[in-house]
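Handing you a structure now.
Note that one protein chain is taken out, while the other chains of the complex remain in position.
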Amino acid sequence: MAEPILKVENLKKYFPLKRGLLDSLRGKPGKFVHAVDGVNFEIYKQQVFALVGESGCGKSTTGRLIVKLLEPTDGRIYLEGQDVTTITTKEEVLAYRRKVQMIFQDPFASLNPRFRIFDVLEEPLLIHGIGETRAEREELIYRALEMVKVTPPEDYISRFPHMLSGGQRQRVAIARALILNPEFIVADEPVSMLDVSIRAEILELMKELKEKMGVTYLYITHDMSTARYFADWMAVMYLGRIVEIGPAKRLIDNPLHPYTRALLAAVPEPKPERRNIIKELPIKGEVPSAVDIPSGCRFHPRCIYAQKGLCDVKQPQLIEYEHNHWAECHLVGKY
Amino acid sequence: MRWVDLKDSLKSFWSSYRRQKAGMLGLILLLLLIFVAIAAPWLTSPNVPKVWQVGNPLAPRNAPPTWINAFSHYKQSPHEVISLSNYFVGENKSMGYTIYKFKIQYPFKYDYPPKDIVFTGLNSTAQNPTEAPTMSMIIERPHEPGVKTEEMRIFSDVQIPAGAVIQVASLPAAKASVLVWLAENGVYKLNIPPGVPPDMISYLIMQNQTLFGYMSSMDIMWVIFQRIVDEKGHLYPLHDVLFHQTPRALEGTYTLYVTIKAPSNVKVDYSNAKLIMVGRTYGFMGTDQMGRDIWADLVWGVRVSLYIGLAVAITSVLVGVLYGVTSAYLGGWADEALQRFNEFMASMPIFPILILLGMYFGGHITINLLIGLLVLFGWMGTAKVARSMALQIKEQTYIEAAKALGASTWRVVFRHIVPQLLPYAFASIAISVPGAILSEAGLSFLGLGDPTAVTWGQMLNAAQQNNATLNGYWWQVLPPGLAIALVGFVFVLIGVSLDTVLNPKLKRS
Amino acid sequence: MGFGRYLTYRLVNAAIVLFFVVLLTSVLFVKLYDVQMVNVINSQVQMEWMHYQKTHPGSGVNGTEWMARRTEALYHKYGLDRPYWERVWILTKNTLKFDFGNMQIQIFGTYSAAKAIWMALPKTILLFTTATMVTILLGILLGVKSAQNPGSLLDRTISVLAMLTTSLPMWWLGMLFILIFVVELGWLPVNLYATVAVNSWGDLLLKMTLPLLTIVTVSFGGWAWIIRNIMIGTLQEDYILVARAKGVPERKVIYGHALRASAPPIVTMVIFALLGSMSGAIITEVVFNWPGMGRLYWTAITQNAVNLVVGLTYIFTLLYLLSMILADLMYAWLDPRVKVGASTIV
Partner (left out) sequence: MTKNVLEVKNLKMYYFTTKGVVKAVDDLTFNLKKGEVMGLAGESGCGKSSLGFTLMGMPTPPGKIVEGSIKIEGREIVGLPDDVLRKEIRWEKISMIFQGAMNALNPVYTVGYQMTEPLIYHKGMGEEEALDRAQRYLELVGLDPEIVYRYPHELSGGMKQRVVIAMALLMEPSVVIADEPTTALDVIVQAQIINLMKRLKKELGLSMIFITHDLSILAEISDRIAIMYAGKIVEIGDSEKVYYEPAHPYTQKLLAAIPRLHEDVDRLEFIPGQPPNLIEPPKGCRFHPRCPYVMQVCKEQEPELKEVDKDHYAACWLL
């Protein structure tokens, strides 16, 4: 297989909990939120890699680490073989940002309400010094808007975001990311706030752009169904770690980790014949706090198969159980 | 920010602000206030600040405004300043003297006579007192049946050194003349041998104990402007003429004949000479205990109030926004420290401290010092809000998006954060103006303000010292307070409208 | 951060502020003190010398020398010969211990600054707690009513009233009230407001009517407006809808659910508004010759009674800081979510 475009190695991000002045003075050790706690994966060119999990599992933090909105506590991120965690100079960071862009969840919040669409799209050009004259930039902006099918562009460039529909806003946000011609896009729940039909529309658009422009996506979502539809690869995160990783369809059709099973069982499907059957979920309890991570396998307090003396003691490793299909569980095949 | 953007946003701001009725009213009033502040020297007179300190001895004290006549049963004569040069009727020379003649028509239609007739402002080239011009005055009363002589000699040949002020009401010669006139008309009997010169007459009057007593306690203004004959055609007795209680004015046109006599070699300049009918009411808003014109002071007060209000509001909001944004942007320990300092300052009780400092600075805080102090203790609220707003904006996804695009700190702060804070800053400038004006007024009221500045607080301080409330001098109490309230209201109107226009969150409710 | 620790933090903060204010007072006033004391000592020495001459006729003592010695002794006695900072420190310490020293003249019938303040304090508290209670009641009543019908006549009246009164000097309104009710209408006797002294409790209560009316008139509009705004926000919350859907009577929905849930921010805002109106209140006492702390301030300023101002500033600061802590406590007590003083967020 080809070299991965992006590679993440043992990525960690701990957020210190805010503590009082007195505590710091007394030298009490600070507590940390273990948002991302040792994550490894590779993403191949022009493929979609989905990162799936519940809120608070660290999937968004991983995305932000990759676009360098956050600096990792530990670990490495390689883009095209180059370690990007060490770059610090302004020029290098700018060059990196031209290659890696991000799309956000809430299209309303991700556009400055006081910016016209023109300003929104001009901002990346100005930052990166693309287009000498306004006319040149205008040309680029028109092209970007046409690409995301906000047409005719001249009708939209002088509007404010609130004058657009939800779908159009997300298109503009995508255009803003694409105008720099990035190679890699982190899409953080890009469709979760949209209505079904618009959701389909945006997913189709992103798919089309992947083909046309050859971009690679990291698709962060909590929705297994869209992940199956959109992604080639899928990784399931729980409490800051990837517990299972593999080709999207394979992972859904043959889940190895108990948590993945629970997640899949929880997905509602538009099949009314099952409406009177109560399917019990293979999971118990609630997500523990990311401050005090359970010992051993971090899923064990919720796992219905957990074995005492093993799961609560020993941290499992990510093991390849099938071709390209890895899971982090002591009991794969044994439950 | 590009110029087109600025123009654009100003345009759109204006188009939505225009729809705020209250805001437009506030804006119009503000423009009016600014006009008044600038035009104060022309609207009133440029020496108002000087008069503020020394008072105006030529004006009545504690006089109510003239327009109260419209609401009261008895009309009180207003303050009138008559420029002598307008009534010059001719001059002639005789025996080495030049005589200037003036004839003044004074229509009197009030119940209460003027308090006094004052002559002032005559200049001459006289080198020594003997050369000084002399002055005579005769008043011709309107016709009153039963009165023999309408012509009333007030005084003759009184010397007027340079800068002299003649106050008729307290001039002994004038009192004597009036008593003589009363005798001439038969109000009482005074035995004067014929041919006695006028100054001898006053001597004679002083010899008579009763008359002397009358002379020292009488108010000749009452005699000049009152009837001396009753409805039945009988003369009132002397005591009644001099000391009656209720007004029975003799209305009509009084003619004042003023003659000024000076040696021919002495040049007399009467261009500034004035005859002042000292009123019982004064102008548009009356006077205070020092004869100061309240209207003029009020107009001048706009200057200082606007200056203080705007200077304090703008500076402290700027400081606050800067402090808040810095605090939010730095984050971490710096933020913590800045916040603690803010909290510390915010828990200082400002007013007692200002009083304290007022006493320390010898009982008076000058305007600029006051501005400095009010800024020093006035930025914390803005800083707190600016910080939390900046933090909130900083957490917005579009800031993250801008950062992901590679936007620099500078760009994030000045293109995304500050423009969002500006509306708040403008609104809070407008809203904090009244507070500063109130603080100045309060300190001045306690006597700790700048005594050289004509401010509304100082005016109210004067009112309090004058015991104006308990004395019922409402014209001294009402205007300054209303002015403060008006300016405050104007800025609150503007502030609230700005807030509504610029703060989309409020648009909902 | 637990609530107990938070409270400790606030108390420490308040203590620091208090200390700094007192220190500042002392720094400024040791200088003023000097000027005053030098005058006093000079005149005292003059008097003593005259007395000495009378009682020791022909003693042959050199007057200048005698007086210089005496002056020096008195300087020592009053501590004027000590270093500046040492005296600042002593003044600070004494002030913190409520020992404000004696005044040169009698104020409120006493020479002791502390005594004068203790006499004035209850009067101030009487007036302002009464005023506050009336204002809160009116504010809640009107604020809630106008929040129920935003845009109604009452609501708009309240808004305009709030705008008008926030920019009005409270004490000026007091002057106006005297003009109207005492001078023009004659409903209250003039001598009630002409002097500070009050003969009986009955008179004191009678005297309180106008200052009370003044404070309430100026404050209630603004408070009603604050309460209205908070209430409008609360009334849009889902749980209000839920309460209505549950069939809870409307009165209970408004006062039981909405007002109760709005209480924490209202309490903080109201206490801060109260602190903000302090300057107006000080002067209002002057206008009405109310025998409280504000009037005492005025006397101290006009009589140049330095130690009285120091004492008053100290007590005012103390009250001010206590109110702020009270605001925090009330907030935490009213809001089960907050075990930390979220009032700092307001």
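Letters A, B and C mark the chains in the order given here, with residues in each chain numbered from 1 onward.
Just so we're on the same page, a contact is a pair of C-beta atoms (placed from the backbone, for glycine too) under 8 Å apart; a residue touches a chain by one contact, two chains touch by 3 or more.
As the structure is a prediction and not an experimental result, all values here were calculated from the model.
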Missing chain: touched chains present in the view: A, C
Given A:Asn10, A:Thr151, A:Ser165 or A:Gln317, the one touching the chain that is not displayed: A:Ser165
From A:Glu91, A:Glu132 or A:Glu286, residue that would touch the chain that is not displayed: A:Glu286
Sole contact to the chain not displayed, among C:His56, C:His76, C:Arg156 or C:Arg244: C:Arg244
Where the missing chain touches chain A, by residue: 54-55, 165, 167, 195-201, 203-204, 222-226, 228-230, 249, 252-253, 262-276, 278-281, 283, 286-287
Residues of chain C in contact with the chain not shown: 237-239, 241-250, 252, 257, 260-261, 263-264, 334-337
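Assume only the chains that are shown with their structure count from here on.
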Central chain (by mean CA position): C
Chain centre separation (chain A, chain B; CA means) in Å: 72
In the complex, chain B residues that touch chain A: 5, 9, 336, 396-398, 400-408, 411, 415-416, 419-420, 504
Of chain A, residues touching chain B in the complex: 21, 64, 67, 69, 90, 93-94, 97-98, 101-102, 104-106, 109-114, 119, 123-124, 127-128, 173, 176, 180
Chain C residues touching chain B - in the complex, by the definition given at the top: 13-14, 16-17, 20-21, 24-25, 28-29, 31-32, 150, 163-164, 166-169, 171-173, 175-176, 178-179, 182-184, 190, 193-194, 232, 275, 278-280, 282-283, 286-287, 297-298, 301-302, 304, 306, 309, 312-313, 316-317, 320-321, 324, 344-345
